[in-house]
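Missing here: one protein chain of the complex. Every other protein chain is in place.
And now, subunit A:
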Amino acid sequence: MTALATHPASMAAPAAQRTRRFTAWRRFAAPLAILVLWQILASAGLISARTMSSPITIAHSFYTLTVSGELLHHLLVSLARVGVGLAIGVSAGVVFALIAGLSKAGEDTVDSTLQMVRTLPHLALVPLFILWFGIGEVPKIALIALGAAFPIYLNLFSGIRGVDTKILEAAKTLGLSRIELITHVILPGALPSALVGLRYSLGVAWLSLVVAEQINASSGIGYLVMTARDFLRTDIIFVGLIIYAVLGLLADQLVRALERRVLVWRPSFVKD
């Protein structure tokens, strides 16, 4: 800092830096203040533990559940559900997008049907899924898969169709075969859209997980939360909510990291 300040060209820099740091702190200040206020109100007995446990109680429950291994067990169950559902849903979405995107006949066959199904909020299918698949793992995974399939389908399909025709044309003059056009030009060109779709799919998958785990689950984060409700344990409910939030955030970061890896050619990444 001091070394910087002695340099005449960067005289303005420390001040600007200080302002930026202050702004960054200010962003954290408000949530922190709320947390402190929450704790004070809870300690003073102004908020009952039935309505909302205090932050310290929540932290303590978090700790206890972690140490007992209970949290990890439920977390792994939930992750497995999302993993399997997402794998099935994303695979199906990719396959259908390739069929619809790469041929007109495929589009006519696949797209109209999928667009019709898409208008249905997939969570509304829960009663039907229970009748069809019972209350085991199958309806939960099916719900996640169904929800996750559409975002990746829509984005990959539009990505394939949106590939720059000028580049395609140039590639044709280079004598590329149809297969080479698909692997070298069309799919890499559609990849940025596909990754946006994947991010949406992940989001929908978490959402579906939350709903699915409220269908008579006997394990998973959702089960933990539902059981806590029966015992009026708001602290455990909050632990579940925090887990959901952190997992959603991590999943998003994962796709961002993937983007940085596979889209290195983009100037925004290149200049980093």
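Here is the rule we go by: a contact is a pair of C-beta atoms (placed from the backbone, for glycine too) under 8 Å apart; a residue touches a chain by one contact, two chains touch by 3 or more; residues count from 1.
Operating definition for what follows: contacts and distances are computed from a predicted model.
J.: As a check of understanding, state which of "AcrR family transcriptional regulator", "NADH-quinone oxidoreductase subunit B", "Cytochrome ubiquinol oxidase subunit I" or "Sulfonate transport system ATP-binding protein" is the UniProt name of the chain not shown.
T.: "Sulfonate transport system ATP-binding protein"
J.: In the complete assembly, which of A:15, A:76 or A:167 touches the absent chain?
T.: Reading the full complex, the residue touching the unseen chain is A:167.
J.: For the chain left out of this view, which of A:83, A:188 or A:203 touches it?
T.: Counting the whole complex, the residue in contact with the absent chain is A:188.
J.: Could you tell me which of A:176, A:211, A:226 or A:255 touches the chain that is not displayed?
T.: Considering the complete complex, A:176 is the one touching the chain left out.
J.: Which positions on subunit A touch the chain that was left off?
T.: Residues of subunit A in contact with the hidden chain: 166-167, 169-176, 180, 184-185, 188-189, 191, 263-267, 270.
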